[in-house]
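Only one protein chain is missing; all other protein chains are in place.
Now for chain A:
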Amino acid sequence: MTTPLAAQPVLRLQNLTRVHGSGATEVHALRGIDLDVHPGELVAVMGPSGSGKSTLLTIAGGLDAPTSGQVIVEGTDITTAGLKELAALRRRSIGYVFQDYNLIPALTAAENVSLPRELDGMSARKARVEALAALEEMGLGHLADRFPDEMSGGQQQRVAIARALVGDRRLVLADEPTGALDSETGESVLALLRSRCDAGAAGVLVTHEPRFAAWADRVVFLRDGAIVDQTVRSEADSLLTGRVADA
């Protein structure tokens, strides 16, 4: 391949299928999904419940295995990786953001963010410095020493995004990250996710809220386990052009 490195997707799903059960109770959760997510790109996956959104995300993150097809993260096919290799990939390359934040209650924000790095063998001190820098960069420095129960939902979720992207990780998989938040707070979480992608991360956002999906570069529509349609970001700001010119 002559594709330059920068143009390589951070995440590539190829002909992904997932079948639950067998025989009469067989359910095709995913049917031949192809999806590339590039650095700097935020892709939203929309679809009614049962369309396969969450299955897609758990398989993309190596939490579930596909029935067939490939999941390539940073050039490595995680479907053929050994357990140890998969665990390392999950630690080093993939960040998750869940609806219910999943911060560890006994740890401060900074400790939550530095945890994955410490698990990866980094010294506690170095990991803390890195975590503080990450929180600072995302405008969350003031939360560093707070425990999850001392933060609002929106603050916890922003810390969770910082944790997902600390270190070299640049793939963030977010499953309904705004599900438990009011709309204004949800917006601020999306704004942070958007800015991390603008800074070079690749993001996949599963949501059923069109207003949050609208923060993405691309919106993929899932129906019955297949991608039926998607929007493409307009190159020219075709909309409201008068204003954009002087913005």
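By definition in this document, contacts are C-beta pairs under 8 Å (C-beta built on N, C-alpha and C of every residue); 3 or more make two chains touch, one makes a residue touch a chain; residues count from 1.
The rule is simple: contacts and distances are computed from a predicted model.
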{"item": "Complex member absent from the view - protein name from UniProt, among \"ABC-2 type transport system permease protein\", \"Transcriptional regulator\", \"Na+/H+ antiporter subunit E\" or \"Threonine dehydrogenase\"", "value": "\"Transcriptional regulator\""}
{"item": "Residue touching the undisplayed chain, where the options are A:R91, A:R146 or A:R194", "value": "A:R194"}
{"item": "Hidden partner chain, residues of chain A it touches", "value": "28, 31, 46, 48, 191, 194, 210-211, 213-217, 219, 221, 223-226, 228-234, 237-240, 242-244, 247"}
